[in-house]
Structures are given as structure tokens and as C-alpha cells.
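Every protein chain but one is kept in place in this view of the complex.
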Amino acid sequence: MSTGLHLDLPFYAQVINLLAAMLLLLSFAMLAQRRILSLINLFMAQGVVLFASTAVVAAATNQHHLYWSALITLVLKVFLLPWILHRLIRRLNVKWDIETLINIPTTMMIGLVLVIFSFNLALPISALAGTITRSTLGIAMAAVMLAFLMMITRSKAVPQVIGFLAMENGLFFAATSATYGMPMVVELGIALDVLVGMVILGVFFFQIREQFDSLDIRHMEKLKDD
Amino acid sequence: MEFLLVLGLPLLGGIALAATGHWKRAAEINSAFSLFTLLAAIALTLRIVEHGPQLLFEEQIFVDPLNVFLVALTAFVGFTTSLFSRPYMRIEHDHGRLSATRLRLYHSMFQLFTFTMLLALTTNNMGILWVAMEAATLTTVLLVSLYRTAASLEAAWKYFILCGVGIAQALFGTILLYFAAEKVLGHDVALLWTHLDAVKGQLEPTVLSLAFVFLLVGYGTKVGLVPLHNWLPDAHAEGPTPVSAVLSGLLLNVALYAVVRCKVLADGALHSNLAGLLMMGFGLLSVVVASFFLSRQKDIKRLFGYSSIEHMGIVTFAFGMGGPVASFAGLLHMTVHSLTKSAIFFAVGHAAQKCGSQLIEQIRGLIKQSPTVGWGLMLGTLAILGMPPFGVFASEFLILTTAMKAQPWATPILLISLGVAFAAIFGKVQPMVFGEPTAKRLPHKPAMLPVFMHLGLVLMLGLWIPPYLAEWYRQAAKLIG
Partner (left out) sequence: MNTAFSVILQFLELVTALLAAPLLTGWVNQCRAWLGNRTAPPLFQFYRQLAKLFEKEVVLAANASSLFRAAPYFIFACMALASMIVPTLSTEPPFGPAADAIALVGIFALARVFSALAGMDIGTSFGTLGARREMLIGFLAEPALLMVFFTASLISQSTSLSTIVQALGQREFAIYPSLAFAGVAFTMVSLAENARIPVDNPTTHLELTMIHEAMILEYSGRHLALIEWAATLKLYAYSCLGLALFFPWGIPEGTGFANLLVALPALVFKLAVGGFLLALIETVSAKLRIFRAPEFLGTAFMLAVLAMLVHLLLETAK
């Protein structure tokens, strides 16, 4: 068409683009979220988006191993990790609101700048890519940056960890959607690491709370060079 | 076969030690597993020296002179650390600082940590390398918080979060690398280093430069390069001493090894010296910052933690310069630093145990109380400060002379930093060894054999590098380029 509506991408690529946009939206929602339960639900929603995008890529490119990684994503990020997190916060009794170190609108504005930065960073790379959904690389990078920002601006341990997991989500999205998946053995390894990391963190939360009677990591600023 | 043993023994050991609970002889079993791993590593090394590089398991494993020398070093330091930790941890247990279950955790994780290190070294797959590096963080994070004190928890949390974030950057770099390689190599072998190495000239320079930046930042966090070094002094100070020894002696080396592997690819693809410049910059910054932080330290283990940052900076700088001599010196420095620093930590561990404190001002007059610990610490310190005739002198001398030729601007910075570091460390250690004693005698006999074994090797490397070892370094240096 003449009006600039020139999306001649195949349908599946459009779906992936939509999912990419949703991932970005969810990342921002997490950044803005005040309540820890909603944060976990948003993380779960990210998992659903990742599952959907991986499945779409698998169907579109006919790579069977991607079905497996979609399945792993579904089990790990939609069910297992949110379940562990829910259990953790119930056991630790930390359902209260999240305190942020910077107020939320400012955080959002910083996030916006980060998105622009990562889009710019990804632009030359996307141009070189052979895959049709190459533009999603910028979004994946933005999701990683936003999760990073979330880790920086949160003062409690649990949200920081969710930020950490969200960062991994962004990376995973980069791996599946922009490059159509890493070799299976690598994906398995990454999934295993994430899972073990989560379990170790769970143990860790209890240790921290036992020691400090709180999960506020501002208690943990004693080790300094002076 | 040797290779299977090298990887299988520590894995088996980790599982066995976790499963069998706290045996009375768990420490001995731990040492035995480490010893057999070392023997297998030696056998593997001999085979590689004889037959050249080998690809195993559908090309997933690659052993060449560069990594086999690190495999041998890792197995060796792992073994001596297990020897040291046997009496050390027993005393911690007797003092009530560690329960039996924590000892079991320690032994199991120690073996698993060795496994992840060896896997990271020998894998040919850049993705598995990442997985192993992350697994190394995971196995050590609970070791750092082994004492469950407020400070150790804080250190472990910092370690986990910082390294987790760092390693996530490395994963992004790996994805970018794959992104670039997939077009050239296809889906299946795009992450195998040997294949990447073969086609590195065809990889997209833009993507590769970005990938290298991410990989350097990611693995650099684990190397402890400034400004991502914050976790390192804390983790070294608050974890049990054997853990500090393996962190400094092994983990930093392996992380640096990962950076070097990536640099080889980046150099081939970029046709510019970007990778080298970045490494030199980060290395130099680490040396400078760490040296100036040294004088402010009050905790002896933190002091040597900063010293590790400084030395890693030197090695990174050396690899950044590149060329046969600098790479040779870098490898040599990696070896001697690893040996010396773990020896120092062994001695420091005994000293701290003796005085019941890690604070420098509370440790005094070691030489009168326990001459072996005192001498071990003094000699180790002299070695790490680059005094001749120890091996550190040889490697630092080589690096400095190469820098004078290749990067003259950097030489004064390096020299000043080394001088500052010398003053800071020597000024702090001297009264610890020769001052007026405050503590009672140690109730147990310190396990000084590992210390003097390491220092002996460092001394030997300073005086005379065996010809086959030199040849081996040369080959490895050629690989790095």
C-alpha cells in the first residue's frame, strides 16, 4: 500500500512481533509494579509470552528441538518458578508492598531511555540478521536492561530475584526469537542453572531472614572499604 | 579414558559426599577424590603433550595445550586445597563455627565446584562454557555463606547477584556470538569453539565486537575486573579460607580463560585491536584501583582479595597486549599467581585461626608463635609482591619489559601501581609476622605442606622453567596469539 502500511511480513513474524511488544509491556509493568504478588503474576505472564513465541518460532521454522524448549519454558517459567516463588513468599510471609529506591515515574522514564538505548544498540545488528524476526533482538535487549533496572531500584530481596529471573527471560527471548534457538544442550543447561539458582536462592532467603529478621537488603550494606 | 576420569571423579565425588552424609573420614575421601582427579589430569596432560589437541564426545570437548595446562593446575590446586582444608575445617568444626551438615555441604560443593571448573575449561561449546561458569557461581555461593553470619550472608548475596547479572551479560554475548556464527556455520556447530576458530575471519565484525564487549563484561565480572569487582573482596573475606583459596586460585583463572577464548575469536573477526585495547584498559584500571585500595584494608583476607584483583588485572593486561612473549608471560603469571595466592590463603587461614580474628591489627608476631606459618606467610607475600627469585618476578618482569616495548605509556602506570601495592602489602604483613605476639600457640599442627609445596613450585618457576613446560606455554601462547 502507498500509505506506509507495508507490513509484508509473514503472519507468524507478525505474531512474534506482537509477542515481543507484549514482553516489553510486561517488563515495564514489572518495573511499575508495587505489589509482590502481582510481580510474580507478571513474571508468569512473561513466561506465557516466551512459551508462545518459542512455540510459534518452532512451528514456523519447523525445528523440533524448539518444541522441547517451549515445553521447558512452560513447565519452568509458567508453573515451577512462580509456584516456588509463591510458596517462598507464603513461607516467608512477605506479601507487603515493594519499596523502591527511586520513585516509580522516574524509574519508568529511565526505563524509556534504556529502551531507546538498546534499540539503537540492536539496530545495526538486526540489519545484519538473516532471520525474519530480527527486530525482536532490540526488544529482548530492552527487556534485559529493564530487568536490570528493576534489580537496581528494588530494595527487597525477592523483587531483586524476580528481576534476575526476568533478565533471564529477556535473554531467552533473544535466543529463541531473534536467532531461532540455541542448541538443545545449551538450553537444557541454562534451564538447569536457572532452576538450581532459584532453589539456592530459596535457601538463601531463609538464611537472610534468620539472620536479619527481614528480607530488606539495605541491612546488608555493612561490608565496605573504610 | 583419562578425560572421563578428570570430569567424572569430581562429579562422582560431589554426589557421593552429598549422599553419604557426614562421615568421619569425609575430609580424607574428599582429598582422595581430588588426588585421583589430579592423577587423571596428569595422565591427560601427558597424552595431550604426546598426541596434540584432541576432540572428544562429538566435538563437545576440546583439549589443547592452552586448557590442558589449566586443567592440570586446577586439579593440582584442588588437591592441595583439599589437603589444607582437612585440618582447617576440622578446627572450625571443633570451635563450633561449623556444624556437621555444613561440613558435608562444604565437601560436596568443593568437588562439584572442581567439576564445573574442569568442565568450563575443557568444553568446546561456548554455551556449555557459560553453563559451567554459572554453575561455578551456584556451587560456591553457598560456600561463601557457610558461616551464616550477617557478613557472610551479605557477601554471598552480593556475590550471587553481581555474578548473576554479570554472567547474564555473558549469556547475551554468547547469544550474539551464535547470532553471528549461525549464518556461517549453520545451526548445529555454531557454538563449537573449534569451528568458530576455523571461520572467525568470516564472522560479522559489528556483531562480534558487541558480543565481545558483553562477554568481556560478563566473564570479567567473575575475573574481578574493576569496576565489577565489588563481590570479590567480600566473598574472599567472608567465606571459609579454603574457599577463598580456590576462588582466587581457580575461579578467576577459569573466568579469564573464558575471556581469552572469546578474545581469540574477536581478534580474528574484527581486524582491529578492539578486544586487546578493551582488555588492556580493564586490566590497567583493575591494577590501579586495586593497588590503591590495598592500603585501606583492615582485614587480611580482604587485603589479599584486592591483591588478586590487581594480579588478574596484570594478566588481563598481558593478554590484551598479545604477542608471543606477553601471552607467555600472562600464562606464566596465571600459574604462579594461582599457586602463590592459594599458598598465602592457606597460611592466612592458619594465622587467622590462631589469633581468632581476621583483622590485621590483631594478628601479630606469627614468627615467634608458629615459625612455619610465619615464614609461609612472609615468603608467600614476598613471592606475590614479585620479589626475585620467585616466579611472579619472572612473569611480571616479562610483562613489564614487553609493555615497555609495545605499550610504553602503560609502563609507568603499572610500575607505580606495583610499587604502591608493594608498600601497602609489605607494610601490613611485616608486623603480622615479626611484631610482638598476642595470640597463644595453635592447639594443632598447621598443615603447612601445601603452602611450601606451592611456594617451592613458584620458586622453581622463577629460577628454571622445565623445557617441556616452557614449550607447552609457548604452544599455548601461540594459540592465544
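Chains: A and B, in written order; residue numbering restarts at 1 for each.
Throughout what follows, a contact is a pair of C-beta atoms (placed from the backbone, for glycine too) under 8 Å apart; a residue touches a chain by one contact, two chains touch by 3 or more.
Since we're looking at a predicted model, the values are computed, not measured.
S.K.: List the neighbours, among the chains on screen, of the chain that has been left out.
M.R.: When the full complex is considered, the omitted chain touches A.
S.K.: Which residue, A:17, A:46 or A:179, contacts the hidden chain when the whole complex is considered?
M.R.: Once the missing chain is taken into account, the touching residue is A:17.
S.K.: Considering the complete complex, identify which of A:36, A:115 or A:220 is in touch with the unshown chain.
M.R.: Reading the full complex, the residue touching the unseen chain is A:115.
S.K.: Touching the hidden chain in the full complex, which residues of chain A are there? Just list them.
M.R.: Touching the chain left out of view, chain A contributes residues 1, 3-9, 14-15, 17-18, 20-22, 24-25, 28, 32, 104-105, 108-109, 111-112, 115-116, 119, 122-123, 126-127, 135-136, 138-139.
Just so we're on the same page, only the chains that are shown with their structure count from here on.
S.K.: Could you state the distance in Å from the CA-based centre of chain A to that of chain B?
M.R.: Result: the chain centres lie 31 Å from each other.
S.K.: For a test of understanding, state which residues of chain B touch chain A in their complex under the given definition.
M.R.: 60, 125, 127-128, 130-131, 134-135, 138, 141-142, 145, 148-151, 153-158, 160-161, 164-165, 168, 171-172, 175-176, 178-179, 182-183, 187-188, 190-191, 204, 206-207, 210, 233-234, 237-238, 293, 296-297, 302
S.K.: Where on chain A does chain B make contact in their complex?
M.R.: 63, 121, 124-125, 128-130, 137, 141, 144, 148, 151, 157, 160, 164, 167-168, 171, 174-175, 178-180, 182-183, 185-186, 189-190, 192-193, 196-197, 200-201, 203-204, 207-208, 210-212, 217, 219-223, 225-226
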